[in-house]
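The complex is shown incomplete by one protein chain, all other protein chains being positioned as in the whole.
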Amino acid sequence: MTRRYVSFLLGAGRYCVPVDEVLQIVRPEGIMEVPQAAPFVTGVINIRGDVVPVVDLKRRLGTDATQGGNEPQDASGDGQPGVQSRGGSRAGSRARVVIVRSSNRLCGLEVDDVREIVAIEESSEEAPVSEAHTQFVRGVTHRDGNLFLILDLQRILSAGRDLAAAGPS
Amino acid sequence: MFGTNGPDDARLKRAFLEEGEELVQKLGESLTALEQRSDKDLMNEIFRLTHSLKSESALMGYASLSRLAHTMEDVLGMVRSGTLVLGKEVLDLLMAGADRSAVMMSEISREGRESEAGTSDLVNDLSALAGANGGARKASVGPVAAPASDALNGYPMFDEMELRRMDEARDRGESLVRLSVTVVADEPMKYARAFLVFSNLEQVVNVIRVVPPLDGEPLEEFRYGKTVFYLTAPPGDDVIKGASCVDQIASVEIERIDFPGRPDAGTVTWAVGGDSLHAGDSGIARGESAAGNDSSVSNRPLEKASIRVDTRKLDELWSFVAELVLHKAHISRLSDGVARGMDVSVIREELVESFDSLEKLSSGMQQAMRDTRMIPISIIFNKFPRLVRDLSRKLEKPVELALSGEDTEIDRSIIESLSDPLTHIIRNALDHGIEFPEERVRLGKPEKGRITVSAWRQGGTIVIELADDGRGLDTESIRNKAVSLGIPDASSLSETQLRELVFLPGFSTREVVTDVSGRGVGMDVVATRIRNDLRGDVELASEPGKGTRVILRLPLTITIVNSLLVADHTHLYAIPLDDLDSTAKLTAAEMSLEEGGETAPWMGEQIPVHSMAGLLGLERTPREEYFAVVLHHGTSRGFLIVDELIEEREIVIKPVDDLVNPSRLFSGVSVLDDGRLVFMLDTSFLRRDYF
Partner (left out) sequence: MGATILIADDLSFMRMIQREILTERGYTVVGEATDGIDAVNKYQSLSPDLVLLDITMPNMNGLEAMRKIFAINPKARVIMCSALGQQSLIVEAIRAGVKDFIVKPFKPERILSAIAKAMQSS
């Protein structure tokens, strides 16, 4: 069975989430600071009346978020594989916040660049290899020579109730 | 209220007549239309017209007309609530009333006053109608089964209009069809989907009744998973199929059924049995008595085709509407005054006064409207005494149950989803929590176990607490189970974390799954239901050997909460006035450091001093004098130091995601008109020192 995913860049990695979990894609503007949030939460944003948390996806996934892709070209600056690009690299005009919904919760994911929609055959999914990612990555797949990491939104959104407590960072 | 003479009055009178004549005309037309078709919108319109007629003529001092309209309104009210069936004579009487109103209206127009003649008989007849069933109206206060749904043959109780339409259809050679339409499970808008089918059907066949109904306020989504249409149609299923096989429909079932038996016109008797209302021997549904017994009707208290609202709430709403009418007239006078060059300062004063009242009115109405959606939690609590009694007998553990806060009101839509989880928690308490009497006595506890269930409202949240005085959670055995399940770091988890584990699937530490609470619904399902479906939270507190408490917190869906706006460290917070005792100023000198933390005196006792900064893990800016509020939560009280006290405001709060609120410090969030964020404080932190 083929499923469609929205793919985006984070550092030099290529990630994707199922199309039917994506609600909207907005610019990272109007993100309001909040007094006390999980460390990987940048703030909240007002989406049509709902107050939606915005997650610093790079931080949530951990410092090795640059693993994976082999295409260094993106707005995050330093652009060599394996080089961490954190903080400040969001200044590029292609950065977006992807608003997703998972089990009735809304959340915004900060990404560096939204790319194309890919159709992925379920059978081509493999288990994630890198240890650092296993928590949040449901599976990986190869396409046109690129490695796509399929995110597990439920894990990404879980906070506080985790046993493995605060996750990476 | 209004001057008896003068130019104002003539203008007012003219306005009254204009509107009044239009009113009575529309009333007559609508009643005639009602004879042809039974339509809830029409019914509501007629009710509204009659009510307006009543209030406006009362305002103008036309007592007879007002009285006539009043009795009509009473009768209409009872038809609307299902207490009275709209049979032929009722309709005839109402129409006579409308005619008479029209006549009186034109008399007023000609003579300037009303004439009494011929009205009192009518009024008496109408009152008799209302009075004969007046007693029944009182009984509809409280949880009642709607008459529209009956177990007999699965037929709803059709009203006179519907039966008439079916007669006509039968004459045309059509038959009665029961069409059951099941919507695909993952369709998020089941109501709209059912409505789409309805809309299609209406174009090709005669839809008589829909269960659950599609007019009026939509019920909870899941109720429309399967919608049943009663319709009449000529033979042949194709047309019906075509209309109902809309996308996202999982299955369609077409049954041709017999027309229901007919009661004699006007002899439907409504008997009142305790809290429930049901039709007496009326021969509905093929001559079988629909009387049944109280328990069969009240066993399905939540299956409603319409919602029941405490008549007191409706009365309150109507009195708001009546006040609105007064204000409308007042303002119309003022605007006339402006045109005539009345003293501007007088106008300004009166306008300000009017707007003030309107503001109060509008909040009052909002609250009243919301209240109609709220029902007391006793509707669920009432099941518990029996549950506890049965279980306690079965398990041979004597247990007593104490309930409090039964009249705490919660939104209708939450009720259904709460019932199962609460029941399960109580079963758990009885099964695992409370010890057998011999053991209890040995431990020095009273032989009878005790379970308390309490509910209360806290700002924008409903809190429900279920406590038992049993064993408490055995955290060590939870830890062992965690280790055996291979949960990482199980040995170093804190007590709180261990208690959280209970909400994971597979976590019953009782090896033997007992009949009582083992099957199906586990604590994990409870947690899912409360956390995901109801967007609330559940938490466990326990003292080994002493007992366990399960605390549920549920957000009220859309809530407007009267709050005090405060600021601290560049952020805005709202404190529900319900939780606020007072504002205060605290000097550093007054505060003393004790073991648990800082305290300061308030009304003769030393209460804890918290600060917004402290709650957020920040440093409190040291000052000589601090602004503070005195808060309470249950019986706990405390100071909360903030940077700035701003103003009282009505805040519309929305739920806030856990990611933003990991320590549950806030019960909701709001966005002000200027875009600023306000977090509503949850004062339960005052209690966190316990357990």
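Observations, loosely collected:
Order of writing sets the chain letters: A and B. Residues in each chain are counted from 1.
The rule is simple: contacts are C-beta pairs under 8 Å (C-beta built on N, C-alpha and C of every residue); 3 or more make two chains touch, one makes a residue touch a chain.
Owing to the predicted nature of the structure, the values given are computational and were not obtained by experimental measurement.
Remark: the omitted chain is touched by one listed residue; of B:58, B:246, B:387 or B:403 this is B:246. In the full complex, subunit B contacts the hidden chain through residues 187-189, 191-192, 195-196, 199, 218, 242, 246-248. By the touch rule set out above, subunit A reaches the unshown chain at residues 4, 19-25, 48, 101, 114, 117.
The rule we apply is simple: only the chains that are shown with their structure count from here on.
Centre-to-centre spacing of subunit A and subunit B amounts to 40 Å, using the average Cα coordinate of each chain. Contact residues of subunit A toward subunit B in the complex are 30, 32-38, 41, 44, 46, 49-53, 55, 103-107, 157, 159-161, 163-164.
Interface residues of subunit B, counted against subunit A in their complex, comprise 487-489, 493, 497, 500-501, 532-533, 535, 569, 571, 615-617, 654, 656-663, 665, 669, 671, 675, 677, 679.
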